[in-house]
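Heads up, one of the protein chains got dropped from this complex, but the rest are sitting where they should.
All chains are identified by letter, namely A and B, in their written order; residue positions are counted from 1 within each chain.
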Amino acid sequence: MLRFPLLGITLVCALLPAQDKATAYKNARLLPGGQPPIENGVLVVGGGKVLAIGGADTAIPAGAAVVDCAGKTITPGLVDASFRASNSADMNENGDEVTPHLRVLDTLDPDHRSFARARAAGVTAVHVMPGSRNVIGGLGCVVKTFGTDPRAMVLKEDASLRITMGSEPSQENRPIRGGGVDSIYYRRPTTRMGVVWEVRRAFFDAKAAMEQTAGAPPAAPNPGIEVLTRVLKGQLTAVTTARSEQDLRTALRIAAEFGYRTILEEAQDAHVVIDELVAAKTTVMLGAPSATVVAGSAGGDGADPRSATVRLLADRGIPFVITTGSNLQSLDLVREAMFAVRNGLSATRALDAITIEPARLLGIDQRTGSLAVGKDADFVVWSTDPLDPASVAESVHIDGLSVLALR
Amino acid sequence: MNSKLSVSLVAWAIAIAAAASATGQDIVAVKASKILPVSGPAIDDGVVLMQNGRIVKIGKATEVEVPWSAKVIDATGKTVMPTWVLAHSQSGQRGMNENMQNVPWLSVADAIDPASAWFEDCLRNGVGTVHVLPGNQTLLGGQGMVVRPFGRTVEDMAVAGNTGIKLSLMAQGGGRLQQIRKLRRALSDLREYLADFDRRKAEFEKEKAAGAIAADKNWTEEIDRTKKPGVDLVQKKTKGWLFVPSFAEMDEALRLTQELDLQIVLGSNIDEAMAMITRLGKPVVLDETLEYFETDEETQKEKKHCTAKMLADAGIPFALSLGAGGPTAYPWWQIGTCMRNGVDRQKAIEALTLVPAKMLGLDSQVGSLAEGKLGNLQILTGDPLAATSWVETVVLEGEIVYERKNDPRLQYLFAAEKDKEKKAAGPGKTEPNQPEAPKTEAPKTEAPKPATPAGTGGKPGEGK
Partner (left out) sequence: MERLLPVRAGRAAPFVSFAACLCLLSPSRAQDIVVTAKKVVLATDAVLADGAFLIRQGKVAFAGTDIPTEARKKATVIDYGDAVIVPGFVLPPTTLGRDRDLAEASLPFTPDLRAIEAFDPWQEELAKLPAFGVTSLLLSPSPRNIAGGIGALVKPGQDNGVVATAEVHLALSLTQVARNPERPPTSLMGAVDMLRSAFTMAKAGTGGGPDVAVLRSALGGSRRIVIHADLHVELAAALDLAREFGFEPVLVGAREAEKVLPRIVAQKAALVLEPLRPEQRQAQLRLPTLLAEAGVPFCFGGRADQLRTSAVLAVRAGLDRKAALQALTRTPAQLFDQHTVVGSLRAGCGADFLVFTGDPLDLTSAHVATFIDGVRVFGEAGNAPKPHNAAAAAGAR
């Protein structure tokens, strides 16, 4: 009967001491992210921050709790740059095809099991975007994976604008055939061409608005146009979801047409457009490298995912991160990195691609993504090397707080 | 898959078949840096010597004499272990479920598709012995057979036939109780038929003894062809392989094991029935879904269960299955999943080798590297459980049946371009480090060298 008040108390109690008292994790193999590994390392955290990190000779403050991590590996908390936080019906506003100003933060449910599962898999920060049903879906945000109030979990509020290429935004849309025109079923577009037309029209309007505001008094404020203007001015990152070769090319083409920069998300056919990616200096959020099962393809939207992709991206110097993306079959983030390693990526590179690289890409590397003094104490203690198929995240810490036992 | 690829695959299969027949009955020696016999301790720098398809000697390189006539497979720097054994598989067939449900006289021999991509995958993953059974959507589904995933015909592939009849408690259309009732009815029909047959035969003999029937007339009627396998089942002359989809059917499964010679194949949702499974007291097969989640109704918290871990804790030996696609198709993934959930490594490896071999009654043939057993082994680039390891070579009964360097599908997946036409279309695109001209039609690039295991630290900033 007293469970709830007690839970509240334990939560508060758990938060306070964990942040006040320093804890030292010693004898661990530290993979700090973007830095060489430290054998027999020491990680000291306190007040929710990393206080010290280094070799066996690192000073442990007096009074600190000491945790022996012999045989274990400690990595930064993983960062998933494209995370499906489910409740999909609410991730898409079907009332319009272009909804740049809608914010996924408004519909984020930190209590959804996807967050609990992500935490259990060592993921401490995620980039969530609106669904892919709209041509321009809205604003994504970066949040930590633990908390009750989405706003308190936010690392970056308006982190991205999601644009979707391909057949998804046009799927199930029907042409007008009698009846009332306010029906939701009369959605545009119905073709891939129509999808691009919507993007073009949106940015055309935004550009026109930008040019107009130079002279004439501003028109009625249009939040959608404002968001698109920020993308055109380079103040907001566009993330374009494109899987197949044609969609990837289209995404690059339309971005070049309006002169905005975009990250390509999913990009399962990236191996085909490598040269174009190099030329456009595009960053790739590669979705689920495990999707290339040896026999048969798991490519969405006509894509043909190949094992070679991840290695090719690395060899050609294309910046990329590994994500779980929108693939329903995707595995835990660390397993996706494991498959990337299986497919030829170096282990260091693979781990960076799920920690510091996405943190940099999302602009949260001042806070998290690697183990460095002053950063948030977001880290994972693994039973063994995290890229081993048998590895388990034994404890996961967000702001120094161990979150696996909590709800 | 484009047509070009399938053409190349056929060419590949024929080429390998030809190569295999050439190696024939020779003596084959595999020299490896590490041998994992599964049934015993690991051997460093060892040799496996095979003759006429069987292992004749296994030991340290210094202790085993390799005859001069032996064909030597050099696996220096590599790991050798027995091929995996699957105790229950529905894949590799064209139509695994017959629409009619009570069809014990059918056999998977008529459904197995030797050209199936799944058998190809088996070799690629080091699987050497597969027990193929009818699908789970059945009642009395027909007979299974044990095959090796190599050969152009079912006869080529056959290892053992008549391995038992598939039974399933998975509800078909109706409810769970309906399925149980149907199975009971089918079994009792078989028993009635048998009793009637015996009674008529006894009457015949009685009348013959009384002189009512001429002495030179003999009882010629045989058990109906369509009834025979079922009759064998109820007489415990044939094994049954019973699929138990969840805890709810376990009670009935226990009852059935009292009257039939059954092997149990478990679905995933079994935690509530662990006491009963423990009472069963014999090895079981797990389906490919090893982990499942349950939500506590009161707290709304999710709890993860692992079937393998529950069985390991209960001390019940278990065999693992492989999925038809996705990560569960990989033996190392399945074993890794067991280990993540706290199952001992050796026990998890045995679940794909010794345990299934024993369940199939083939423990004297497969499941480990030991003298007298079949020469079924795989050569891996590293530890069999590392994600970075690849199966280099598969040897079945002393013959090389798979080599990674000649695997067109892997080459396709690791190729830089989609196909030749595309490459030709793009002017000025040259393939860096193009290796020697490929023999197959698929464009060839060197399959990636196994990346440095994370444990030893890769090159930081590679590719920068």
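Following the convention adopted for this analysis, a contact is a pair of C-beta atoms (placed from the backbone, for glycine too) under 8 Å apart; a residue touches a chain by one contact, two chains touch by 3 or more.
Remember, predicted model here, so these are calculated numbers, not experimental data.
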Give the labels of the shown chains that the missing chain contacts, considering the complete complex. A, B
Taking the full complex into account, find the residue in A:138, A:305 or A:386 that is in contact with the omitted chain. A:138
Hidden partner chain, touching residue among A:35, A:94 or A:383: A:94
Just the residue numbers, please: which parts of chain A touch the chain that's not shown? 1, 3-5, 8, 87, 89-96, 99, 101-104, 106-111, 130, 138, 148-151, 182-184, 223
Contact with the hidden chain only, please: which chain B residues? 297-299
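Keep this in mind: only the chains that are shown with their structure count from here on.
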Geometric centre distance via CA averages, chain B-chain A, whole Å: 38
Report the residues of chain B in contact with chain A in the complex, numbered from low to high. 117-118, 120-121, 124-125, 293, 295, 299, 301-302, 304, 325-327, 329, 332-333, 335-337, 339-340, 345, 385-388, 409-410, 412-418, 422, 426, 429, 445, 448-449, 451-455, 457-464
If you look only at chain A, which of its residues touch chain B in the complex? 35-37, 113, 116-117, 120, 245, 271-272, 274-275, 290, 292-296, 298, 304, 306-308, 311-312, 314-315, 317, 329, 331, 335, 338-339, 341-351, 385-392, 407
